[in-house]
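In this view, the complex is presented without one of its protein chains, the others remaining in place.
Naming follows writing order (A, B and C), and every chain is counted from residue 1.
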Amino acid sequence: MALLTIEHLTKRFGTTTVLVDFSCTIEPGESVALWGPNGAGKTTLLRCVLGVLPFEGIIQIKGIDVQRQGKQARRLVGFVPQEVAFYPTLTVGETAAFFARLRGLDPEEGRRRLVQVALQDRLDQPVGTLSGGQRQRLALALALLGDPPLLLLDEPTSSLDIRSRAEFMDALQKLLAAGKTLLFSTHRFEEVEHLARRVLLLENGHLEADTTPAALARRLFPETSQYRLRLHLPERQRPEAVKTLQTHGFEVWMNGHGLEVRVSLNEKARPLTLLSRAGFEIIDFELHA
Amino acid sequence: MTMRKHHLSSLSYYVFGLLLLLSACRPAPMSDRPPIIRFGYDTCDYCRMLISEPRYAATLRTPDGQERRFDDIGCLLHYLHEHPEEADVAYIWVHDYLQDRWHRASQAFFVRSDRLITPMGYGIIATADTLTADSLARTLGGTLTRFAMLQAAPPPSSIRLP
Amino acid sequence: MTTTTVRATVSLLARKELHDALRNRWFVLYTVVFAVLALALSWIGLAGGQLYGLAGFGRTTASLINLIMLIVPLMGLTLGALSLALEREQGTLLYILAQPVVPGEVLLGKLLGLAIALTAALSIGFGLSGLLLAWRGSPIGLGAYLGLFGLTILLALLSLSLGILFSSALPRTATALGSALFAWLLLVFLGDLGLLGSALALRISVEQLFTFSLLNPLQVFKVAAILLLRSDLQVLGPAGQYAMHLYGWRLLPLSTSVLLLWTLIPLILAYLFFRRRGAL
Partner (left out) sequence: MGTGVLAVLLTTLVAQAQPTSLLSERLAAVAPGDTIRVVGGIYPGPLRITKPVVLLGEQAPVIDGRGQGTVVIIEAPDVVLQGFVIRNSGRSLDRENAGIAVHADRVTIADNRIENVLFGIYLRQADSCRILRNTIEGDPTLDTPRRGDLIRLWYSNNALIQDNTTRYGRDVVIWFARGIVLRGNTIQFGRYGLHFMYSDSSRIERNRMLHNSVGAYLMYSTRLTFRRNLLAYNRHASAIGVGLKDMDEVTFEENVLVDNQIGIFIDNSPRAIDAQIRYLGNVVAYNDIGVQALQDAPRSIFRDNSLLENYEQVDLVGGGRFSEANGTFWERNYWSDYRGYDADRDGYGDVPYRAVALFDALTDRTPAFRLFAFSPAVQALELAARAFPVIRPEPKLIDVAPRMQPLLPEGIPAVPRRPRPVLALGGLALLLIGGLTIGSARLRRLR
């Protein structure tokens, strides 16, 4: 039996239609990425699956209708939003206990989950003072309360720095290995490549394609062409980095935020490795066609 | 959007219902019934005292629907003397001394006696017929009279013992 | 799998709401202002009576009713208006709705938590002035005092549910709060002034005036409060006498029901809006 079934999902806000006749099924253990430009309907789709927005069509989790039996359905879902918002008056420990109770669990269970994401030392710290990465880890811990089979993540790494992002991805990887089903939206191809087995391509509310990361890669980066790797580095390191890459035969130039390197598809990660080894601090990177 | 429209229409129902309610609250058309006195609650429009005892009470209604209430027929007569413009046109009722009934003042029979202690001491009461009035006048040692005669005379003073 | 009962969920959400309310600057401010003013008014009101060996229901006692009519709706309306709208804007509403809860539970939890917070705040104001009144010998008895407290709680509840209605119907905090403040103006000032004006212009009868005035829940509260404190409505003139004659002491259960209705209907509307709107 499919874990998640979406049939003829249509969502309108007033006169604008955000999702049009969207249907798909997701099996247990799958990891599915939602891909598409901003405004394509990724966030709305996830919210419909959560049942927090009214919509037309049917969404079922393990056969439970999210609109009619939302409470039971949501018990099967852990959710990590794009920008995590906690109650500013609560501490980390209180937040964990509160959401544990909300799921009918022992508050102790909430605090145990904090160990899993290495937040056990911050029980009495107000959630407002957590860093972005810590908040995201807390959100993940809360999403795992009660061991739901399905995790929904809405651009979970968008507010993280590169190192937190890597840690977070590793954590998700482990969850996947442990048998969780993931449905997440992202606009970073490397995350798709890293985590997803399947990609749903959204465009203007339509399901454009139900495909694989490899197919997506071919779409995005045809084999023959060259790509530009945009690297974000601290300003003082940039001239040195340019020199380093040029000595390894890369074509490099500087722009407003950092530098851009012309790379081919099969060696796109080499500049990163080179610079990291040479001790440069890479804040972020993007790959463009 | 549809919600808002729906809300508006329910509001208009509300207003409509309200108007209905209000129209129900309008005073009923003037009837031939005497104005209601809430005994022990309303005050006399002449002497301003509480009207407690039905059997001495009197009321009138002016042609434009204003109501007056009196605790003593003597107060009614004083009032009419001071408001001659209402005296000829108003509908006037007096309460029966012996039964729980109202009479039109012009049709009632009155007894005046020093031994009747009415609320303001004017010693005037009203009855339905001449027979009752006559026997009352005899037992109380008073005189039988009609409303026109009471009105024609100067307003009564409170009774004084001889 | 563990299941959570509706009761457990609502009580948890209510406790969280209470926890939040007690840390809300508005709430603390209202509580303090209400307590201080109630105390001050009782003190001033009794000061005269103490000096002359006289006590009664004077202008100053009236100003206690005035204070309640001014502050309590303001408390309820603003707290209610902030309740959902603020969380919606912060993003916490989405997060809470993504948990295994239903909108009705969230709404009920909010209402309950805020109602308890308001009751606690008013208890302190009432308790302090009650002690003062008892100490200095007041004309108000325990029955009337507790009755007035109960009516005030009802008033708080109804303004709270009105505020929650604005909060659920209007997407942004600023508009919800603005509408709530406008509703407060309407209830407290404009409604009465409008009725006064139209009564002057249209020369409506005493009965109609009374009926119309009951459209304003604050007037209903006032009539019931005066009936409680004075045992009659003479002080409200012919309209009061009319009401007293027509209903007598039935006015008390009647006005209580009207106030409850004013609480219930906005809540139902709020629920419908909330379900339709969801987390957005």
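Definition applied: a contact is a pair of C-beta atoms (placed from the backbone, for glycine too) under 8 Å apart; a residue touches a chain by one contact, two chains touch by 3 or more.
From a predicted model like this one, the values you see are computed outputs, not experimental measurements.
**Q** Tell me which of C:40, C:70, C:112 or C:252 is the one touching the absent chain.
**A** Only one of C:40, C:70, C:112 or C:252 touches the chain omitted from view, namely C:70.
**Q** Looking at C:8, C:102 or C:128, which makes contact with the chain not pictured?
**A** C:128
**Q** Which positions on chain B touch the chain that was left off?
**A** 38-43, 47-50, 52-53, 117, 120-121, 158, 160-161
**Q** Could I get the residues of chain C that touch the absent chain, sorted low to high?
**A** Interface residues of chain C facing the absent chain: 15-16, 18-19, 22, 48-49, 52-60, 62, 65-66, 69-70, 116-117, 119-124, 126-135, 137-142, 145-146, 149, 188-193, 196, 199-200, 206, 209-210, 213, 218-219, 222, 226, 230, 232, 234-241.
In this section, only the chains that are shown with their structure count from here on.
**Q** Per the centroid of Cα atoms for each chain, what is the distance between chain A and chain B, given in Å?
**A** For chain A versus chain B, the centre distance works out to 87 Å.
**Q** If I count partner chains per residue in chain C, which residues reach a count of at least 2?
**A** In chain C, residues 276 touch at least two other chains, as defined above.
**Q** Which chain A residues qualify as touching chain C in the complex?
**A** Where chain A meets chain C, its residues are 13, 47, 50, 52-54, 70-72, 74-75, 77, 79, 81, 83-87, 89-90, 98-99, 101-105, 146.
**Q** Could you please specify the touching residues of chain C with respect to chain A in the complex?
**A** 1-4, 8-9, 12-13, 16, 19-20, 23, 90-92, 94-102, 275-276, 278-280
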